[in-house]
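Apart from one protein chain that is not included, each protein chain of the complex appears where it belongs.
Each chain gets a letter, A and B, in the order it is written, and its residues are counted from 1.
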Amino acid sequence: MNKVLITGSEAAALGAKLAKIEVLSYYPITPAFPAMERLSKYIDDGELNCKFIRAESDHSALAAVLGGSLAGARSYTVTNSQGLLLMTEVVYHVAGLRQPIVMGVANRALSAPHSRFPEHGDVVSQSASGWIQLFCENNQDILDNTIQAFRIAEELRVPVMVNYEGYLQSHTLEEVFVPEQSKVDAFLPLKRQPALDINNPRGVNTVTSPDFYPYYKFNQNEAMLESLNLIPKVAAEYNQEFGANSCGLIECYQMEDAEHAIVAMGSIVGTARILVDNLRKEGRKIGLIKVKVWRPFPVKAILEALQNVSFVTVLDKNIVFGVGGALATDLKAAAYGRGEMVINGAILGLGGGKCGVEEINAAVMETESAGSDKNKSVWIGL
Amino acid sequence: MTINVNSLPQVELFGQGNVGCKGCGAAIAGRQAMKVLGERTIITIPASCMATLGGSNTRSAWRVPFYHTLFECAPAVSSGIRAALEIQGIKDVNVVSWGGDAGSADIGFQSLTGAAERQENIIHVLYDNEMYMNTGGQTGSQTPIYAITSNGSLGKKVRKKNMLAIMEAHGIDYVASANIAYPEDLMAKFQKAAAKKGFSYIHILAPCHRGWGIKPEETIEVARKATECGLWELFEVDEGKRTRTYEPKLIPVADYFKAQGRFKNLTDEQIAEFQKFVDDYYGKGE
Partner (left out) sequence: MALKQLPIVPSGDPGGLAESANAGVQRINRPVISDATKIDPIVILFCPDGAISLDESGFVISYKFCKGCGICAKESEGIVMVPEYTGPKGIF
C-alpha cells in the first residue's frame, strides 16, 4: 500500500477511480467540485475508462447516473447542499428502484441564509430516502468507505451516500493509504444486473397498486436492515485485504469503563478523541462512540456500546427545527425504555461554526448541567 | 423513403393491452414509431399518460425495455443509458426518450435542452396532446391560444410555444414534426432519426379526444385536419436542411376548429385571424 498526502475530495475521487466507475455525472457545486474535477481529469488523462455526462442540473446528474445504473453500469456522482436538495426527488426514486448507486456528499449548510460552510443539514434532509448513509471521520475513511460502498450497494441493491464535510475534509490534506488496484478489483468484482436489458426487456417502474406497493417497500426496508449485518463483514474483509482499520457500524473509543459517552459522526469525531484523552487524564470516565453508519440506524450496536453508560452527550452538526439534532433524536428513540440513561443533545458547528476541542468540552459540560431534561438541546458557541 | 404498410413487422412491440383510454392518440403514435424502431430499442417515458398506460404492477405493455421515469428527466436518464451501453460496447440499440408536452416543453425542458446541447445519441419524442392530460387536462405551454382546458374555462390567452423552432436552434442532427394521421411520413422520420449519430427531436401531434372535446373515433380525422388546414405543418430539418414533407390541401382552418369542443368559444374574427396567418405562411395571402 502506498501512502499519499491528499484532500478529502481527492480521496473521494480516488475511491471512485479505484472502484472503476463506468458512468459519471455531476453538476458543479461548492465544495464538492474538486472531487468532480479530479474525476474528469482522470477520464481526460485516460486513467479511468468512464463515460461522463455533463448534466445541465443536479437533478439531471443523478437521473443520468440512474440511467447508467439501470442499463448495467457501475455509476457514481458527487454533490452537496442545494444540489442534493434539487436531486431529492431522484434520490428517493433511486432507492425505490433498488439501484446500487454510490454518491459522495461534501456536506454543506443549506440556504437560507446562504452559507458555503460545512454542516450535516443537507444529508439529514435525506434521512428517510432509503439510502445507506456512511460518515467519514478523516480522509482515509472517505477512501475506504467509498470503495466499500460499492460492495455494499451492489450486494444489497441499496444506494449508498458517503458523507464527508465541505472544506474541513474536502479541502484539507491528510495522509491516506491507497490500496492496490488489483486488490480492489478482486474486492469489487463487477457483476452487471441491468434492469433495462435489451436482451431481457422489462417495464420498469410500472404503476403499482396498493396490492403490491407495500410489499416493495417491505422488501426495500429489509434490504436496508440487512446492511447492518453486511457492513461490518465488508469492513472486516476490507481490513484483512488491505491492512486497513475501517470500523463496521460504529467504533468505540475509551468506552470499556465509560460512564459518560459522547456520540458523534463525521469530522467532529477526530476532535472529540482529543477531548476524551484530555478528560481521561483528569480522571473522568468518559468515552466516545463514532457513528459510521447513520442510515440505517445501528440501534443494537449503539445500545450494546452504551450498556454501562449513564449519561450521553450527542454532538449534532445539524438541526431538525422544533425537534433537535437528528442523531440525538434517533438515539433517544433507540434507547426508549432503557432505564435511567440520560441522553442530551448539543447543537454545534452549524454553517461552519466552530467545533474544536473547546466547543466539544462546552457541549459535554452544558449537556451535563442541562440535567435530565431529555427534550432539551443545548446550543454551543452562540 | 416510402414505407409499405403491408410489409411492416407483424410483431407488436407496444400497444396491445395498454391501459389507456379507447382511441388514445399517444398510443397510436407509440405503435407507429415502434414499427420502425424495432426491438433493439430502450424507451424512457416521463410521468404522463403514455407512462401510465404502459405498465401496471408486474405487467408491461411493452416488449422492449421501458422505464417510466420521473417527470423532469427522461432525456437525462436516456443519456445515462446510452453511456452505459457504450461502455459495454453495445452499439445497435436505439435509445429513445418519449415525453408528453409537459414532460418535454415545460417541466421536462431543462433536461431536454441539456441532452440536445450535448448532442447525445438519442431520439427525443414530444407527443403533443396540447395539454396535461394525465392530471386531467390543464393548460401548458403547448396548449394553443384560445383553447379551453380543465383549468382554463375562458381559453388560453397566449400562443403555443414553438418547440420545433427552439429545438432547431440547438443545431441538432434532426428535427421533425409529425402527425399520427400520416403514419408513413411519421415512420420515415423515425427511420432517419434512428440512423443519426447525434440528437434527434420528433414532435408528434397526437390528439386526445377527451381533452380536445371530440369523439374517440375522430382522433385521426381531427389530427389530419390540423395538417390539411396548414396549422400543423409536416416538415423536417435534416442536418440543417429544411424540407416540407407533405403539401397540405389547405382546407379552411374553420374545419379544424369547429370539430373540437375546446374551441367552442372561438369567434369568427379569431378564426379569420388564424386563416390569415396560414394564408400568409403558405404564400396565399394577397
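Please note the rule applied: a contact is a pair of C-beta atoms (placed from the backbone, for glycine too) under 8 Å apart; a residue touches a chain by one contact, two chains touch by 3 or more.
Small disclaimer: the values here were computed from a predicted structure and weren't measured.
J.: Tell me which residue among A:Asn49, A:Ser111 or A:Asn219 touches the hidden chain in the full complex.
T.: A:Asn219
J.: Consider the whole complex, including the chain that is not shown, and state which of B:Gln32, B:Asn129 or B:Ser177 touches that chain.
T.: Result: among the candidates, B:Gln32 touches the missing chain.
J.: Considering the entire assembly, which residues of subunit A contact the chain that has been omitted?
T.: Residues in contact with the chain left out: 70, 96-99, 157, 195, 201-206, 208, 211-212, 215-216, 218-219.
J.: By the contact definition given up top, give the residues of subunit B that touch the hidden chain.
T.: Residues of subunit B in contact with the hidden chain: 5-6, 8, 10, 12, 14-25, 27-28, 31-32, 35, 55-64, 180, 183, 215-221.
The definition used in the following text is that only the chains that are shown with their structure count from here on.
J.: Give the list of subunit A residues in touch with subunit B in this complex.
T.: 22-23, 25, 49-57, 59-61, 63-73, 75, 89-90, 93, 192, 194-198, 201-209, 211-212
J.: Using the touch definition up top, name the residues of subunit B that touch subunit A in the complex.
T.: By the definition above, subunit B touches subunit A via 19, 39-40, 42, 44, 52, 54-70, 72-73, 75-88, 90, 93, 110-111, 113-114, 117-118.
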